[in-house]
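In this view, the complex is presented without one of its protein chains, the others remaining in place.
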Amino acid sequence: MADKQIKYAVTLYSMSCEYFTGKYNLEECLKAVAEMGYKGIELVAAQMIPEYPNPSREWMDEFVALLKRYQLEPICYSAYIDMGIRSDRDLNEEEIFQCTLNDMMYASYMGFPIVRTQHAITPKIFEQMVPYARKFNVKLTIELHRPHTPSVPVWQEYMRIMDKHGTENLGIVPDFSIFQRTPHKLYLELAIKQGARKPVLEAACRIFEEGAEVEATIGKLDSLSEFEIVTIKDIYSNFYSNSADVEEMRTLLKYTPYIHGKFYYLEEDQDDTCVPFHKLLPLIKEEGYSGYISSEYEGHHFSTEVSSAEQLHRLIKMENRILYGV
Amino acid sequence: MADKQIKYAVTLYSMSCEYFTGKYNLEECLKAVAEMGYKGIELVAAQMIPEYPNPSREWMDEFVALLKRYQLEPICYSAYIDMGIRSDRDLNEEEIFQCTLNDMMYASYMGFPIVRTQHAITPKIFEQMVPYARKFNVKLTIELHRPHTPSVPVWQEYMRIMDKHGTENLGIVPDFSIFQRTPHKLYLELAIKQGARKPVLEAACRIFEEGAEVEATIGKLDSLSEFEIVTIKDIYSNFYSNSADVEEMRTLLKYTPYIHGKFYYLEEDQDDTCVPFHKLLPLIKEEGYSGYISSEYEGHHFSTEVSSAEQLHRLIKMENRILYGV
Amino acid sequence: MAGFQAFADYIICEKPIENVVVNGQAVGYEFEIKYPSYRGTYVSCIEKLEIAVDGREIDPKDLRFCLNHKEFLFAQIPELYSEYWFIHDNAVIRVFQEDGLAKDRDHEVSVRIVHRIPYTGYFGDYLVLDSANTKKLQVL
Partner (left out) sequence: MAGFQAFADYIICEKPIENVVVNGQAVGYEFEIKYPSYRGTYVSCIEKLEIAVDGREIDPKDLRFCLNHKEFLFAQIPELYSEYWFIHDNAVIRVFQEDGLAKDRDHEVSVRIVHRIPYTGYFGDYLVLDSANTKKLQVL
């Protein structure tokens, strides 16, 4: 992957299933992605740091040593804005400031150039962090994730702040989930396992493809179970509405140092039918994007039977095929 | 000390200063009291258990092993009713029940026959604990400590509960502080160090000895500083009022398996001028008391310069002299 | 339709139930559970935690939630925003019950965790998941 303009990274979140079940520990996750040829690493702090939200120096030193052992580079430290941790109220400004400042300090300590935070940071606090991002020499980025799209008003504010202060230390991490369409295989299999009938779901999808709205679609189908109605609504909201247009990616690129290449399931040697990589990748290449695209496998939300390693392997192959025809 | 009826124990709380400052660790405290000839040990859980209020099995196993190493016997596990730990309210019944049940379980696990709790447990919860005390084969006791005396109404209720259920698994731990009179040396020295004049305090004590009340006493003394007035009031409430009569010890003995021999400072080979051991010890001997008296040195609240070991040594000598004329 | 729930099958750990013994007598029993998510959470995000054993719902006053070397009442759970539940740290559910559980047969344990995902307030709301798991466990 050495000389190509678009760089590949991987979020360890992709190995959620193997890590959760204990099949792989942290080191085994790193070893696995290194063997796949990945060089850049994203760490989801709340997933793999036992002392989260306050990682010990010992843990961080050990993590840095592990990266070195497998010749991996820290690229993105994924932070959360856990607004809802209290039962009585949302986090207040002081608390959001504190956790963000800490995450930037931990990221800097471990050598991550990018910190991914979430939109709930608020424009006010995001702007307060600018001098710290400069001082710590990290890029504070906000993930743009489904169900948000670039047209949600707060994103206009975030872009204004980035225009004002520059993108040297600020940025957006588009997650390809904002572009997804057509339910993926694991989604449908799980819905069927939970009681929905396959022909009914397929019929609903066909009607949605023709541009029908959700109530009209439900009206056209006979004798649906309550679960099927819920599922069809969920399919509509997740795959046939609220998606960003692929062209919107062009505007985002100006702010983008890192992309979440979100996917759920890939068949061998085939394009993704859910996330339009085949349109997005040529577009970012054409625009001259030279940041990272990070492989983010999320099928583990739907099945624990799939091999994440195999999926990550198929993604690289597909990306190389789409980008470079190899 | 082998054949004597009244048995000596010591609370590790006596070594608070050495333990707090790190001069002695837990093992060194045990070694020190073993060398003084003590056999029975009281542990103040909230003082020496790092994982309080939930000691780990590892800590408890290690503690039991240490006792064995120094041929010491676990006698009393001192629990608290920490009613005021929350800022919004006092502990509720469920919480008091929980911590008491736990303390009895930890005590039983480590082999302590006695659990000391505090009056704030409430008669209702104390009575709820009776079946557990039987089952765990521990004696659940309540410490009667200054500023309480046996005449505080709740104590009549506790004694009724003990009369009803028997004293096989219930009891009272009188702390000799309820009998204290005349300020001890460390108290006076500290008050003087903090700015009170020695002759003024001595004059106040003389007037109190003659039976005067606090306002009258202050009235008789000229040009007192504000601090001296506060100190004189404190001396009155701690040493010249609210004390139990020594004779009240007779009623308590029926419920008493363990006594806190509280003291603050002893001169070499002299009787305590603050706590009337010279009256209390002959009384409990005459009544045939055969439980433990535990040495409880508390001078560390007033000075960190005094050797607890030397004080504990002087106490045993004084007790032997008073009880057995040796 | 629930994605995000694939880990619910792992809530109850495949380890035998242990009786809690004091002075030679069982006063209850305990078993272990995992938080069913790709990431850890704060204990305060648990909105409901319901335990049933052999078909009988356990009274919360007989239950303890043990994590990070501490023991909590179920009533305290909503307040524990400073207790992080790492996904590899098993919590112990302690049930107080006279004589514990009989060893002569397996027992059916059911756990239901209703939990708020603290970062999902995309439009002011939080995703609240309702995760359940039932397993037959031996008594050690």
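We just call them A, B and C in the order they show up, numbering each chain from 1.
The criterion applied here is as follows: a residue touches a chain if its C-beta (ideal position, glycine included) is under 8 Å from a C-beta of that chain, and two chains touch if they have at least 3 such contacts.
Just so it is clear, the model here is predicted, and its values are computed rather than measured.
The residue from B:Tyr80, B:Phe176, B:Tyr258 or B:Tyr292 that touches the chain not shown here is B:Tyr80.
The residue touching the chain not shown here, chosen from B:Gln98, B:Thr217 or B:Thr231, is B:Thr231.
Residues of chain B in touch with the missing chain: 13, 16-17, 19-22, 44, 46-47, 50-53, 80-87, 90, 118-120, 147-148, 187, 190-191, 194, 196, 227, 230-231, 234-235, 300-304. Residues of chain A that touch the chain left out of the display are 51, 54, 56, 94-95, 98, 102, 104-105, 108-109, 132, 135-137.
Residues of chain C in contact with the chain left out of this view: 70, 72, 76, 79-80, 82-83.
As a convention for this text, only the chains that are shown with their structure count from here on.
Each chain gets a centre from the mean of its Cα atoms; the one farthest from the centre of chain B is A. The chain closest to the protein's centre is C, with centres computed as averages of CA atoms.
The largest tally of C-beta contacts between two chains is found for A-C. Remark: chain A and chain B have CA centroids separated by 61 Å (rounded to whole angstrom). Touching two or more other chains at once is no residue of chain C. Multi-chain contact residues, meaning those touching two or more other chains, do not occur anywhere in chain B.
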